[in-house]
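Taking it in order: structure first as structure tokens, then the write-up.
Shown here: the complex without one of its protein chains, the others still in place.
To keep things simple, chains are lettered A and B as they appear, and every chain counts its residues starting from 1.
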Amino acid sequence: MLEIEIDGTKLTVPNGTTVIEAARSIGTHIPHFCYHKKLSIAANCRMCLVQVEKAPKPLPACATPVNDGMKVYTHSDMAVKAQQGVMEFLLINHPLDCPICDQGGECQLQDIAVGYGGSSSRYEEEKRVVPNKDLGPLISTDMTRCIHCTRCVRFTEEVAGMQEIGMAGRGEHSEIMSFIGMTVDSEISGNVIDLCPVGALTSKPFRYTARTWELSRRKSVSPHDGLGANLVVQVKADRVMRVLPLENEAINECWIADRDRFAYEALNSEQRLTKPMVKQGGVWLETDWQTALEYVGNGLKSISRDYGADTVAVMATPHSTVEELFLLNKLSQALGAGSASVGGRYADERLAAAQQGAAWLGQPIADVAQSKAVLVVGSTLRKEQPLLAQRLRQGAKRGLKLAILNPADDELFSAIAAKLISRPDQMVEALAGVVKAAAELKQAAVPADVAAAEPCAAARGIAKVLVDATAAEGDRASVLLGNLAAHNPRAAELAVLANQLAAITGATVGWLSEAANTVGAQVLGLTSGNLLSKPRKAVLLFNNEVEFDSHDGQAALAAVKQAEMVVAFSAFKHGAVDYADVLLPITPFSETAGSFINMEGKLQTFNGVVKPLGDSRPGWKVLRVLGNLLASEGFDFDNAEAVRKAALPQGESGVAAKLSNTVNGVAVTLQAAATGLVRMGEVPIYQADALVRRAPSLQKTRDAAAPLAGLSPATAAQLGVAEGDTVKVQQGEAQGSYTATIMAGLADGVVRLAAAHPTTAQLGAMFGSIQLTRA
Amino acid sequence: MTVYVKGVVFDGVDFDDPNSWSIDAYIQRGGYAALKKIIAEGITQDAIIAELKTSSLRGRGGAGFPTGLKWSFMPRSFPGQKYLVCNTDEGEPGTFKDLDIIVNNPHALIEGMIIGGYAMGITVGYNYIHGEVFEAYERFEAALEEARRAGFLGDNILGSEFCFQLHAHHGYGAYICGEETALLESLEGKKGQPRFKPPFPASYGLYGKPTTINNTETFASVPYIVREGGQKFLELGKPNNGGTKLFSISGHVNRPGNYEIPLGTPFADLLEMAGGMRGGKKIKAVIPGGSSAPVLPGHIMMETTMDYDAIAKAGSMLGSGAVIVMDETVCMVKALRRLSYFYYEESCGQCTPCREGTGWLYRVVDRIERGLGRPEDLDLLESVGKNIAGRTICALGDAAVMPVQGMLKHFRDEFLHHIEHKKCLVPGF
């Protein structure tokens, strides 16, 4: 510990603390622009110059480490003169366009200028004008305002992992820009808007729509991936205008992913469903809630009576709240239809049965990057879990060894210690090889069901990384399963093997939960089974768009089309317009109270930030009325909190008791090397849920581009396909025509063709067999 | 033109012989004897550093830091890779001595670096060469190849355990890379933006590893000191200003060029060696240590000796030993305008005061030169200068301000004349 005195206040700080951090700890604010606690120190803006005893010159507080006995003066004549001098330099070339600047009112330059700026300028030469840059559909630029703090540059390089923004040129002619002709394509790019201390980088969708002082700020939780990023939703006149991160070091730190930030555009989408609708004689009619719900109630009663309750299927997506899923499940059971399902994208019926609890990350989010090694099995990590990928990237910089077992060697912008690229239908054999190799390394018993595995060099490499990482007492490793594992037709076997690997190496098993409430749904006892595998007479779809939210969009669509009654609870008019009989307008997360349980088992609650749009109603309220209509007991709840209490009587501690990644009763059956083509049908980042699908700006990003048919160079050569060729793809009866692309890191024999996209929804199973020919 | 008067760097070099740079010629004049002696006699690292300390050799790049002391900072027992770097990024207006060393006597530098590697336990070195002298870079590459073939560079040098690899790296047009941490950034393949210090290169240098950086002339002086002894080197100059030094003389003299002379030589003698003032004109001003050093009036210089202490006492800096001589026809406003443009052009753009301030200084001086000056401009220049100096990561900010301060201190009248009469007081550049 070091002793330091700041403006006469004595304090002790740990070694390595900088002056600015020490000052902050006692509430002394030192003005700064380039300094940011999550970025490397640049010390270039010079705004934080302070006087340090015995130093002949003022020193930058951000870069000056505390020495024992140091005396710092942040407001002395020397310090203030230096700060005022810097402020003058920052302003001489800064435009006087605050009245039309989106940053106005939340601008650090504006704020600090009030304290340190002069009342008039001594600069009478010509001011600099800098051309604006096209950084893509999310970030708007006014580069003349830039003060060259390089926070955005450092963010892309250090946090996002790829230097997409740089400072080109030199001296006064330096310009912040992306590479000529390239946009900023990172899935977490929007954070540069928050980082920019001036109005140089602002939100493109938000541009010119509101002033900061007109907005009220409300806390919320991101409804997308399983991380549960904390949000500040900003509202004007009952409309969500923009979304910013709410800092929570344990979950999202100070970042959010672009989908957390920009998906709000969908909340105001013209596709919003605002009135209950009933189809009569093939024509959709708007109606009132009473009529619609009575129609649904009567329909369900008569179908149960005529065909039996087990012909009813109730399906939701795991983006729905705890309250909604609890009541939905209760309703399903009250109807006698068994558990509701959130498992539309799952393909392995064995998994749900084998799991001994709610599958989760197996550890707190913040602990993941503290592992010595992490093996990620089956994940498009950056796209599935943008912020967790970022955490792992920071971990890798500190020495965490990242290993992957995946069908594709996607760029993670992290150092990869070991990798095994395997086609989706052989991932079990690949992982079995790792298990066997690890057992051999540890001189442990090889589990019987992997005895026949033949570990390849890559499998041995991964095993060594895990075994080495856990060699020292107290060192941890993790085996994390992503969506490509969860959605795999042999997911249960992968889960068994992950547990075996963890048992051998001492690693922790975890699931990278797909959606905001994936863990919640399991805690509440919903199933992940595929309810459409047998014909149903009535289907209740809660937030579920079967063509996008199913493992086999084609089969699911056929299943709902043959049902007698389909009821879609949805915030949007979607594909159900073609196949449903009733559309019930429920609200998105921003218009309801609710809660999600994130991947680490944390229960996070939120309130609605705006009123329900039109006649739409929070899902839990609709289910309450429907439950009562069906004359079931126990649907009388006054508010969402009461629902939550009923759903989780012990609150978060009750949640913890239900978390488990143990799987029982599944045998691993190693198979001979697969032949033929297999599909890798991942869910694209901006097709994962109903909101991102309808967020116009996200849909303009490169990540939202129409899927291409990816082939490894060897497979492409075998098929006689070249980059850019049009290819015909067939799965069973379904077919489509796509543009081929050659992907160097893809496993051979794989056709990588994303699912859940309008251009691919008519195809079959995400990881099913597939035919491809040159058109 | 290069003139060897007395000293170490060009000792024995025949400037009329086009092959004088070659390894054969170098060996013939006693080259690589120091290295052979070290290897043969097993001279210790401590002994070499002690010899350097005795010599009182100070860094010839401009800062004048004692070399022996710098070498002793290198953690010799550091377990990982360490680097030795030579700074031949010579771009300070007025300075052109390192160019001559590389072209005429590259092996002195190579031998100096090998000895440095030995003394500090370093196995890899780089020489960063100014981009504009690309032919010198090619000459250095050729000399390196000679040294490798002769067994002075590479693995197991002269059959010993000692290994040292040395490579050439070129700049491509950025004055700032002469600043040692900007040079390291550039060597890493980045923009030449200086690093905040601490940490200093001795602990966090090239690729984050401990690194010692010296100037070309400094390294090239080392073989002599090892061969002849530190005391002998010291005695060539004067106490605390040991040895000889290369002075680059440019401007209004009859024989511009590099002059290797003992430190402490009177400026008047140096001027005479350089053939005196061109056209017999009167001396007006001298910038004694490269463009960043404050200008001094000619009459002050004529009474000063050329060494670190004397020039500092006169109010300027010896710097890299670049002496820019100006005669009575020079308009000091024009001269300052050109220098201010240089710093404006060469500012890396990292720190606010330098990025914004160097342009401001230039524009005001330019305005005065164009007859658009205002009486308050001189105070403005001084005030802006004060807000730049000492407020930036590296010394380029200070370097941009010192010419302004020096000019306004000694030639304020000329600036006032310009403002009042909207034209130059004198006719020339």
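Heads up, the rule we're going with is that a contact is a pair of C-beta atoms (placed from the backbone, for glycine too) under 8 Å apart; a residue touches a chain by one contact, two chains touch by 3 or more.
Everything that follows uses one rule, which is that contacts and distances are computed from a predicted model.
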Protein name (UniProt record) of the chain left out of view, among "Oligopeptide transport system permease protein", "VacJ family lipoprotein", "Glucans biosynthesis glucosyltransferase H" or "NADH-quinone oxidoreductase subunit E": "NADH-quinone oxidoreductase subunit E"
Hidden-chain contact residue, picked from the options B:Gly7, B:Gly31, B:Gly116 or B:Gly192: B:Gly192
From B:Tyr175, B:Phe196 or B:Phe267, residue that would touch the chain that is not displayed: B:Tyr175
Contacting the left-out chain in the complete assembly, out of B:Leu99, B:Ala220 or B:Val384: B:Leu99
Residue among B:Ile39, B:Leu84 or B:Ala335 touching the omitted chain: B:Ala335
Chain not shown, touching residues in subunit A: 157, 162-170, 178-182
Positions on subunit B contacted by the hidden chain, ascending: 1, 81, 90-96, 98-99, 126, 130-135, 167-175, 186-192, 207, 248-252, 256-258, 291, 322, 324-326, 330, 335, 338-339, 342, 345-346, 348, 429
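Basically, only the chains that are shown with their structure count from here on.
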Distance between the centres, which are taken as Cα means, of subunit B and subunit A, whole angstrom: 54
Residue numbers on subunit A that touch subunit B, as the complex places them: 41-47, 49, 56-58, 60, 63, 65, 82, 85-86, 88-90, 92-93, 122-123, 125-126, 147-148, 167, 169-174
Complex interface listing, subunit B residues touching subunit A: 174, 176, 191, 196, 198, 344-353, 355-360, 363-364, 367, 380, 386-387, 390-393
